[in-house]
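As you look at this complex, bear in mind that one protein chain is not there, while each of the others sits in place.
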Amino acid sequence: MNNKLGVYICHCGGNISDYVDVAKVKQSVAAEEEVFLAKTTMFACSDSTQKEMIEDIVANELDGVVVASCSPKLHLLTFRAVAERAGLNKYNYVHANIREQASWAHSDDKSGATAKAINIVKAAIKKVRFAEPLTPIRIPTINSVAVVGGGLAGMRAALELSSLGTRVYLIEREHFVGGRVSQWDSLFTTGETGKELITRLYNELTEQKNITLLTGAEVTGFSGSIGDFSLKVRITPRYISGKCNPGELKKAIEVCPVGVADDFNFGLTVRKAIYHNFPGEYPQAPVVDLSNCNRCGACEKICGNIDFSQKEEVIEIRTGSILVATGFDPYTPADGEFGYRTCDNVVTLPQFKRLIDMGEKMLIFKGREIRNIAYIYCVGSRQAEGENKYCSRYCCTSTIYESITVKKKFGNIHNFHFTRGIRTYGKQEILYDESSRQGDIYLQSYEDDPPAVTGRNGKAVVTINDILTGKRELEVEADLVVLVTGMVPRNDNPVGSLFKLPKGRDRFFNEIHMKLRPVETVIDGITIAGACQGPKNIMESVNSALSAAVKSYSYVSKAEMELEPVVALIDRDLCSWCGACTSACPFEAIRKENESGKPVAAINNSVCKGCGMCLPVCPVNAIDLITYSDREIESMIDALA
Amino acid sequence: MGDSGKKNARILVFSTEKISDPAIDMAGLLKLHYPPTVFTIQVPCSSGVKPKWIMLAFEKGFDGVFIAADGSDCPYGESCTEKTGQIVTRTHEMMKVKSIEPARLRMAAICSVCSEAFVKQMKTFNEKLLKMQYA
Partner (left out) sequence: MGEKMKEASYDVLVIGGGIAGGEAALNLANNGLTVLIVEKDLSVGGKMILLSKVFPTLDCSACITTPKISEIARHRNITIFTGSEVRKIRKKNENDFEADLIRHPRYVDAEKCTGCQLCEEACPVVVPDGYQFNLVGRKAAFIPFSIANPRAAAIDIESCTLCGACEKACPPGCIDFTQEPEEYHIKVRSVIIATGFRLFDPLLIPRYGYGLHKNIITSMQMERQLAPTRPFNTILRPGDGKVPCKIAYVLCSGSRDASVGNPVCSQICCMYSIKQAQLLMGALPMADVTIYYLNIRSFGKGFEEFYEQAKGMGVSFVKGKIGKISENPNGDLLLRYEDINENRVKEKVHDMVVLSVGIVANRDVSSFFGEGLLKLDPYNFVSQPDQLLRPAKTSIDGVFVAGTASGPMDIPDSILSSGSASAETISYIIGRNE
């Protein structure tokens, strides 16, 4: 029992003290018998206050500390470290949140906020009385990282991890790596093509001995915890073995009678059931898409390497950390949204990029040469009505770059940009300048008065009340309308629910804190990178991939890792083994053991996650969760009541 | 400033560290107001709340208890909603024995960004408890 406590109440530079009378809080809690000293401070987290706390703890031999300040999500660890530096066990520190849950929540009621803060601090004092020194549980870690997603971010992260000396499993669901970037031609800034970037990465990847690349591989099972995760990965074969004779293979593809919309070209073209992704794909081997194959056997007769006897297999990977880089989907407009699918000459931005790449001398769509192009921005982003409230960030720059490229490549093209305000942030602004100088026309409307697309004589007519010309109604007869579609979270992304990654309001995976812990998730040991976390351009994706890589690396690079000692604790005298706790435990952390002839429940501390699900099911109340014991919680209830 | 003379029900909320407590924090961040007589105790997971804690809260004078459950977002497993529900059912039975109205214990899933939902829950629960003439 700790009864020489120090309590610090933070002003938070006004964030707390503007609404909570901190002097009054101090006065009320100082009267508690266990409190040896109580102080207010402008910034509890500042270095000078931290030093002062350490001096107080040492000089007065305090045995417990409470800081009442902001949310524990921000500073619990800060003050635990203070306790440690003062020679106190870090679990003898308890945090009281009087900012988010008192001063800010009740900024409309100062006396209510103050009264609540007093109760909150008193409850923390009760809790710290019962705090016991704990030592972290040490577990061995596997020095490897599984990177889920073999697009640009995943490949880049895998390479970095490999050069940091970590073993990497790069798991790609498709049969080819490179993700979205492999679909892009020339790229803004360096002018390299997406394929060139992927080629560079792939060539470097294959040189590394410590990277295992799995394609056609989908994560289907997940268990374990930081330091020792176990993944089940289902691998779909290519149904082609060894090296094929290129001539035979070409013929085999030709004879395939099946036609499927080619995802690589966003459905603009048709591919066979046996197909190449694109010339120079990685790995450089075609694949039989069994879900669309009608098993006619025509290809088999031509090419002996086609092998339908290959079987799906499930392998298990054990890894210390997981880096999720599953990317995004381009937004698919609804039928009729700006003429999509209802008007003949309407494509999305990704389709347009493929059209430019595929066009040789002329830009052709549906057999007709394209001269006038209308770009409608913010389709599927910044929606007033729909659920995508966010800006997709990359599309303004990408569209302007394509509009410059299309002019350079084909000449004689007129670009009309129907925008909601151009967002070429940073140095990308130069591109916007260049586009304006080359004679592109920019028009703008707001979300309440979007442009409209109608068909007329085989052309698409885009009308707008252009605010840049005093809301004049203008119309453009376009050969092609490009819907500038943004990024949306992947529709089909089972790893999100498998790993239980939380999502933000935008439905992308969410980091713990945008500025403090931008690549970590609430699931210890799992980091996120690239556009699965939110729209990003290539450079931004790579920066996040490398940040996630260095974070995952720091989890696994030391042979051992420390885990929180917050685990369930069985009272072996009370327990008479009924098994209810075992069935309640989601982690198989409880097993039956013999205690001098009597069967009792026993907790595996390195597997127990400290969720507490076993607590309420015990018929004899023999289980406590460390730091949430009955006496701690019950004394808090008493203090709050 | 606010009308602190107004009587509000005293409500104990069991929030969860990774899911519902961040939402309650965010309610503060967004200055979405709710009665200052709402107090939280954080636990790792809503399916780890012991019925005896809830009963103690009523005994000590709380008018209502609210479990801000993890729901389907629970980082510990899909069974969370069901298990939290069972805790509520069992506690309701214990409340019956002591003649405590079951309506004084509520549970709802509060996701990590459900700040508005939380505030709405607190306001309606408060109103309800006041109408029942608790508090």
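As written, the chains take the letters A and B, and residue 1 is the first residue of each chain.
The rule is simple: a residue touches a chain if its C-beta (ideal position, glycine included) is under 8 Å from a C-beta of that chain, and two chains touch if they have at least 3 such contacts.
Please read these numbers as outputs of a predicted model, since none were measured by experiment.
Student: If the hidden chain were put back, which of A:A31, A:M358 or A:M514 would touch it?
Tutor: A:M514
Student: Among A:G242, A:P279, A:G439 or A:G470, which residue is in touch with the absent chain?
Tutor: Once the missing chain is taken into account, the touching residue is A:G470.
Student: Of the listed residues A:D63, A:D289, A:D506 or A:E634, which contacts the missing chain in the full complex?
Tutor: Of all options in A:D63, A:D289, A:D506 or A:E634, contact with the hidden chain holds for A:D506.
Student: Out of A:N2, A:S28, A:Q50 or A:S435, point to the residue that touches the absent chain in the complete complex.
Tutor: Hidden-chain contact among the options goes to A:Q50.
Student: Using the definition of touch stated at the top, determine which of A:E61, A:E207, A:D263 or A:D433 touches the missing chain.
Tutor: Of the listed residues, the one touching the omitted chain is A:D433.
Student: Which parts of chain A are in contact with the chain that was left out?
Tutor: With respect to the unshown chain, the touching residues of chain A are 12-15, 42-43, 45-48, 50, 70, 74-75, 78, 81, 85, 156, 160, 163-165, 187, 189-190, 192, 197, 200-201, 382, 389-391, 393, 421-430, 433, 467-471, 504-506, 508, 514-516, 518-519, 533-534, 538-540, 542-544, 546-551, 553-554, 557.
Rule of thumb we're sticking to: only the chains that are shown with their structure count from here on.
Student: Between chain A and chain B, what is the gap in Å from one C-alpha centre to the other?
Tutor: 30
Student: Which part of chain B faces chain A closely enough to touch in the complex?
Tutor: Touching chain A: residues 1-4, 10, 12, 18-19, 22, 24-29, 31-37, 39-45, 47-53, 56-57, 60-62, 73-77, 79-80, 83, 87, 90, 112-113 of chain B.
Student: Per the contact definition, I'd like the list of chain A residues that touch chain B in the complex.
Tutor: That would be residues 71-73, 97, 99-113, 115-116, 119-120, 123, 500, 502, 504-505, 510, 522-523, 566, 584, 586-587, 609-616, 621, 625, 628, 630, 633-634, 636-638, 640-641 of chain A.
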